[in-house]
Structures are given as C-alpha cells and as structure tokens.
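Of the protein chains in this complex, one is absent; all others appear in place.
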Amino acid sequence: MVKISEGDTVTIWIDSKRIYLVKVRKNGQFSTDKGNIKFDEILGKEYGSFITLSTGAKAYLLFPSLTDMYYGLRRPTQVMYPKDLGYVIFTSGVKPGDIVVEAGTGSGFLTATLSHFVGESGKVYTYEIKEGFQKIAIENVSKIGLNDRVVFKLKDVREGIDEKEVDAVFLDMADPWNAIPHAYSALKPSGSITIFIPTVNQIEKTYFALKNTGFIDIHVEELILREYQVKEGAVRPKNIGVVHTGYIIRGRKYIKT
Amino acid sequence: MVKISEGDTVTIWIDSKRIYLVKVRKNGQFSTDKGNIKFDEILGKEYGSFITLSTGAKAYLLFPSLTDMYYGLRRPTQVMYPKDLGYVIFTSGVKPGDIVVEAGTGSGFLTATLSHFVGESGKVYTYEIKEGFQKIAIENVSKIGLNDRVVFKLKDVREGIDEKEVDAVFLDMADPWNAIPHAYSALKPSGSITIFIPTVNQIEKTYFALKNTGFIDIHVEELILREYQVKEGAVRPKNIGVVHTGYIIRGRKYIKT
Amino acid sequence: MVKISEGDTVTIWIDSKRIYLVKVRKNGQFSTDKGNIKFDEILGKEYGSFITLSTGAKAYLLFPSLTDMYYGLRRPTQVMYPKDLGYVIFTSGVKPGDIVVEAGTGSGFLTATLSHFVGESGKVYTYEIKEGFQKIAIENVSKIGLNDRVVFKLKDVREGIDEKEVDAVFLDMADPWNAIPHAYSALKPSGSITIFIPTVNQIEKTYFALKNTGFIDIHVEELILREYQVKEGAVRPKNIGVVHTGYIIRGRKYIKT
Partner (left out) sequence: MVKISEGDTVTIWIDSKRIYLVKVRKNGQFSTDKGNIKFDEILGKEYGSFITLSTGAKAYLLFPSLTDMYYGLRRPTQVMYPKDLGYVIFTSGVKPGDIVVEAGTGSGFLTATLSHFVGESGKVYTYEIKEGFQKIAIENVSKIGLNDRVVFKLKDVREGIDEKEVDAVFLDMADPWNAIPHAYSALKPSGSITIFIPTVNQIEKTYFALKNTGFIDIHVEELILREYQVKEGAVRPKNIGVVHTGYIIRGRKYIKT
C-alpha cells in the first residue's frame, strides 16, 4: 500500500477531459473548475483512491503515468505523441541499463520517456541549443522525478556527440542529416538510430544520408491513432482527431569495412 | 567491442525482406536463398559487421532487436504488431523492476516484449491454457535469452490470478470480461490494465466490464501504421499494407470505497 | 462567357477558409469580415472573375460546385462528407436519367448530390419523417437550383416505398434493416442499395439483413480523407482532421428464385 507523501507528484484525474500533474506540498492547495483540493486532505491517502469535491465530482489520485505527461507538463514545442514515443521505444530496442543520446531536448518528453525505460542503471544524454527549452525540459523531467538519469547538455549536436558506444541515438530536429555522421560515430555497431520529422520534404534527404553513412534496415513510417467513443449501443471512432504528427525514420549501424 | 560467441542468437539481415534469428553453434551452418553461412566464419566477428555470401549478397550480423522477433520467431497465433506492442508498453507505464501479469501467452511475443522492458529486476507471469502454445512461447522467449524473467503458467486466467500487487495486467484473449475481475484483484491501486481484441463486437462489452469493475481513464484505440518506400525523387507510402490488427482498450484501477 | 444574373446563386470565395453560397438580388448586398459586397457590382460580371474588397481582400465569384454546399448550405443534421458522397455515387452506378430513392432526406445534401448526377432526365424521390428537416432540405436544394429533379415526400420509408423499378436506393437512417425489404421491392433486379451508418453496432445487423433479403456483392467500407498543407519546402498532412463520418454498406439486388 503506497501512500501519497510530501513532495510527490500526483496525477489528479477528474474526468476523461481533466488530468493534472500536481506536486503535493503541506498546506498547499490546487484549484480546478470542479472544486478546490487541499493537499492536507490527500497527504497520506493511498494511490488509487479518490476524494469528492465540493461540486460532487470525484477526484482520483493516481500514480503518474507517461501518458499523464501530455496533460500536466508544459509543451512549448511540438512533441511526439504517445503513439510515436511507444513505437520508437519498441523499434529502437532501448532497455534497462542502456546509454542513449537525444537531440534536441525540446520540451523533454522524449527525454522523460527514454529515462523511464533505461531505468536507474541507464543514462540519457540530451542536446539542446536553446536555453529556454532546456530550462523547461529540466523542470518537466524533474517534476516526474527522472532527472537523475539525464545529462542535459547545452550544445549543438551538429558539432559532434561526445559520448561513445551508445546503444541508441534519437534525433528530432529540422536538419537531421547534419547530425547523422556524428550519430554514426557515437553508436555501437548494431545500435539503432531513430529520427522524427514533420514534413515529407525531409524524408528523402534523411533516408539517403542514413544509407550513405552506414546504416541498414532503414524504415520510413508514420502512425495514425484512432480513438473510439463508447456509448451503450453506439461505438464509433471519434469524429475529429489528430491525423498527423510526423514521420519516423529508423536504421541500424553496421561496420562499413 | 562485442563479439559473436557460441550459443548467441544473432540477427542475420540480408536485405529488407530477409531477417533471420539464428542460434550460432560451432560447426553448424545456416542456409538462405542467397547462400550458406558457416557459423565458424562468424564466430568471433563483431556485432554490426558483415560477410559476403557466395552469391555476392552481404549478410549483416546484428544484435537481435525486438522487431527482429517478427521475422525469426515462430508465430502460430495472431500476434500484436510492433505498433501495438510499443503503444501498450508506453501507455501501461511498464518500467524496469515491474511485476506484470499477462494472459494468454500465445506465441510469447508480448511476453518477450514485457520481459525486455521490466529488465532483470522485473518479472512477467504469463497464463496460457494450451500446452502447445506455451511450449512454443517458451522456445521463443528462450531464443532471445529472456526466459529467466518469465514465469510460464499453464492455467486458465478466468479462474483467478495468483499474484497480488502487480503493476500492470495485459489480456489478449477472446473473452477478456471474464478475467477483468481477477485483474482488478491482482493489480495495485492505480495500476494499469491493457486489453487487445480483434473485433468491434468485443469493444462495448469490454469497456463496460472495465467501467463497472473499478477502472477509470478508459480508452479504446487502434493504430494504423503506414510504411513508405523511398526511391530517388519518388517517395510514397507502400501500396499494400496491414490495415488492421486489433483494438487496444486500457484503464487504471481505482479503490472503490 | 457566362455572366452573373439576377437570381443566380454564386459562390463567393474569399480565401480557403471562407466560402459563401449567395443568391444575388438587385440592390442587395452581402457582408463578410473582409468587407461588404454590393450585388450591383457583381451583376453582369463573368463567372471566375474577382472584385477587390475595401480591406484589400479579393472576392472570387465562382459557379457553385457540389463541395461549396458544405460551406454555404444549412446543415442541421450530421451529413455525409464529400469523400462519402463521391464514393457512393461511383459505387452505386448512378447515371444521367436514373430514378433513385433516398431516405431520410435530412439536410438534403445527398438529395442535392443525387439530383446533380441523375441530371434533368432523372428523378430523385426522397423520404423524410420530420417536417422541419424536409423544409430545410427543400431550401437547400432550391438554392442550387436542382429542386425540379426532386420529389420530397413526408413519409416513413419503413412503411413502404411507392416507386418501382428504381435504379438505386440510398438509406441514411438509424434502423436501415427496417427499410431493406421495401428497398428490395422498389429496386430493379441488379440495382444497387447503399446504406450509411455512423456506429459499428449497426454493421452486422445491416449486413445480414441485406444478405437474407436478396442482395449480393455486399461490401462494408469506410473512407478516411487526409488533407495536406503545402508551404514551400514544408509539405505535410494537416495535424487535425475529420477521422470518422460513418460506414458505407452496399450491395446489389438479385432475383431470388
């Protein structure tokens, strides 16, 4: 039985439209349009329990999940969605203990995801050139308690990657081809590279940069997620949804000679 | 520098259509339509290197990835695809050290995926009623060396789940509603349940079983993957592809009183 | 050279977001957020020309197309989208001179589409039970000048179809299975039936009603439209879009004995 303690970040789930990531502090409180939550009322409660607000709405107190990040963290940059993050975690082969490199940091969502999956014994090196983004990313990753696994670097990845023998490299930037040779040098043989780009124009250049640099098993893919709404006797996809986030290009390093 | 050793399972990648998961044994060999590979030639080689076959084709020797499972392992049952596996790993919040329960085992692909992500400190309990499937799953998971993290159970999950306080439950079976109350009992409060079903008919019944048993944050979703083919000056989605595998339903347990 | 005349319905296209279907009357005017348009200024102008508004925006004067209906006509009911309308026109085999039956009329968008394609020598019989919808549909179809080809009936199609030997029947209603036997009686042998339904729950019942009543070549399909945005060097699908309107079920009547 795990109880909510001072300093914990808790997911407060009110209904399917309202999910908050809240750091709980003694004497503090949190306001929602369904009523206020005094933190002293929830300190010591078990994760998974709920309280009833003044409006009658129930506020469920959950242990934060990765998908909760999308509702509770700041998102100044366009980010990969859960559908994309899950897929690249799977196809990249990232696992507990891995050393991975990422650029740019952006809002830190992929950083948080990677640090979640490499675990305490792994490490994420993340490159960013804009100090403002890095600051927000540090706040975001810290809020969910994963910052110890991350090294935030204020450096242009196009000028080189300092790490060697890394398990996987992830690039989410406008001109990935300029970082691909550095990624090749940083990677272990057989290690994976994963690139996320928003436009069709970047596909061809990225693909051939990978092929010519020394990658095989190159795939260009995109994922479309459809959400369904369920009412009794009336199940159907939601009418409006996100139809595009970006294209995912991935490959594996081989030893050229 | 990691070298290929006796007993290793190696991915042999010949071109994008041919990926094999091969257990390397002294004096053994492996035949492909591009030529034979004598294992003594590749023992001691570095992962990521390649050899040239009699036909001139190059055979790249890679460290096996999760996606390689789709080409090299036996698949007697319909399985979740990488797009589905990645998404459920992400949304379920599974992480290193987690204790998870799964039913049915089937070909063991979700079993392998879960054991990859929970790491050495985690554990996967997987239920199956058909001995034949369990046998193949054990072979599959063993081939990629993850069997130490898995407890294979020959038991009907609809009669109960023995484990308690588990982090996540995964159900891939025809009548998930019969296992949902057991999943509720087995889960930690705030823990996640993930269900995979192939037909629209199962959506409504599963959804309301979750809602009535004590789950919130319930989502019904499906993923469509589009693969692109890249030629110089001619980038486009592949014409034919997989357009359906199944629907993913997920939720989180709350404490009802 | 076709000029705009008193009483014409003209499409006024201001930019990709603003399309109006406007009936032009002497001394009248039309207000937009980009400036006012006095009808006397556009009477006598050629279709395809433009005028410049007080804000500097250009207002293009076009001959109304079927897709303009979506912007300029009233839509009190959920309607089929151009992607759906185009597909059912094609697969139903509707052609100039055809006699078709439709129920329910709704906002009259399918009515307008059918009357466009059957031409002056064809006829559309459309059934509706709600007088309010019928009134709006008559206004809509009249505005684009196709009402002479349509017979609007205030009658429940579930109680029978008066017409015989019709080329095609279209059903867009909650319980199509109650109209299918009447559709069978009304159709020519080899004629087509097309049914539009929004939820997955209706698929199976509709399918087997068709099969058991005397239809073959039955298909259940849905269409997803993706729109692209084009900027120089940055082509990509729009991020948000319509991901679901409904399912299309179609078949052809055969003579049972």
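Per-chain residue numbering starts at 1, and chain names A, B and C are given in the order in which the chains are listed.
FYI, contacts are C-beta pairs under 8 Å (C-beta built on N, C-alpha and C of every residue); 3 or more make two chains touch, one makes a residue touch a chain.
Just so we're clear, the structure is a prediction, and the values are computed from it rather than from any experiment.
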Sole residue of C:Leu21, C:Leu43, C:Leu73 or C:Ile89 that reaches the chain not shown, by the stated touch rule: C:Ile89
Option from B:Gly7, B:Pro76, B:Gly160 or B:Pro198 whose C-beta touches the chain left out: B:Pro198
Touch with the omitted chain, as defined above, among B:Ile51, B:Ile218 or B:Val235: B:Val235
Contacting the left-out chain in the complete assembly, out of C:Asn147, C:Ser192, C:Thr213 or C:Thr245: C:Ser192
Touch list for subunit A against the chain that is not drawn: 200-201, 203-204
Subunit B, residues in touch with the chain not shown (by the definition above): 198-201, 226, 233-246
Interface with the unshown chain - residue positions in subunit C: 1-2, 13, 16, 19, 46-50, 60-63, 65-67, 82-83, 85-91, 93, 95-97, 113, 116-121, 188-192, 200, 203-204, 207-208, 216-217, 219-230, 232-233, 235, 247, 252-255
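Just so it is clear, only the chains that are shown with their structure count from here on.
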Rotation in the CA alignment of subunit A with subunit C, degrees, nearest 5: 180
Chain copies touching (subunit A, subunit B) - same or different residues, decided at half shared: same
Euclidean distance of C-alpha centroids - subunit B vs subunit C, Å: 46
Approximate Å spacing (C-alpha centroids) for the pair subunit A, subunit C: 43
Chain centre separation (subunit A, subunit B; CA means) in Å: 21
Multi-partner residues of subunit C (at least 2 other chains): 200-201
